[in-house]
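Taking it in order: structure first as structure tokens, then the write-up.
In this view, the complex is presented without one of its protein chains, the others remaining in place.
Then we have chain A:
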Amino acid sequence: MDTVYLLDLFKKLLGGLPLTLNLAVFALLGGFAIALLLNLLRTTRIGNAVAGTYIFFFRGTPLLVQLFMIYFGLAQFEFVRSSFLWPLLREPYWCGLIALMLNDAAYTAEILRGGLRAVPRGAQEAARVSGMSRLQILRRVTLPIAVRQALPAYSNEIISMLKSTALVSMISLMDVTGIAREAVAETWRAVEIFLCAGLIYLVLSLIITRATSWAERALSPWQFGARQ
């Protein structure tokens, strides 16, 4: 193998890292906010149906299809092209981010719901009977327990989102995968190039795994046999 070529290639691929991270971070942040909203919706009957339908569609169809629908599909509608959103919706970046965000929201909503359901009723009752207000119960008991319960599943979602950002290379964005594809088209050295790209994702996943398991331990020491 040609080390000079490989080093050069790495440098080139790392040029796509800011975009990859940008998409992952903002999709996760936006997705989490929408997921909270979806869980709030779930407290009313109609809202529950709306949230359920949303989640059904976004979990039941491929992310790539959602991405194409937003990027290619929306442009077919005259009212979209004439709307104030068009400057955003014709940008591949925004289409990619929106698709990732909406998709992440569906999964995160379910993860959060699982966490909320795992909060022991008795712990909430004990809070109520001590005289806490609804808001205090939510803040001091329900959410802290729910978030800790949801963390392991959520760390999977973070990794999954990171990898999903690779799909935006299909709508001409130059993230790590986008740059890799371009390099392959030029040089045909597919094995080296995709191995290098894969390695970058692997290192990121490792960092995320480490960080989230550290967070799990820090937040829930009692689940790890912490000693007094």
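Throughout what follows, a contact is a pair of C-beta atoms (placed from the backbone, for glycine too) under 8 Å apart; a residue touches a chain by one contact, two chains touch by 3 or more; residues count from 1.
Definition applied: contacts and distances are computed from a predicted model.
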| item | value |
| --- | --- |
| Protein name, per the UniProt record, of whichever chain is missing from view ("Periplasmic nitrate reductase, electron transfer subunit", "Octopine permease ATP-binding protein P", "Cytochrome-c oxidase, cbb3-type subunit II" or "Xanthine dehydrogenase family protein subunit M") | "Octopine permease ATP-binding protein P" |
| Among A:Met132, A:Met174 or A:Ala215, the residue in touch with the chain that has been omitted | A:Met132 |
| Option from A:Ala33, A:Ala49, A:Val65 or A:Ala123 whose C-beta touches the chain left out | A:Ala123 |
| Touching the absent chain when the full complex is considered, from A:Ala106, A:Ile145, A:Ala180 or A:Ile200 | A:Ile145 |
| Chain not shown, touching residues in chain A | 120, 122-123, 125-133, 136, 140-141, 144-145, 148, 220-223, 226, 228 |
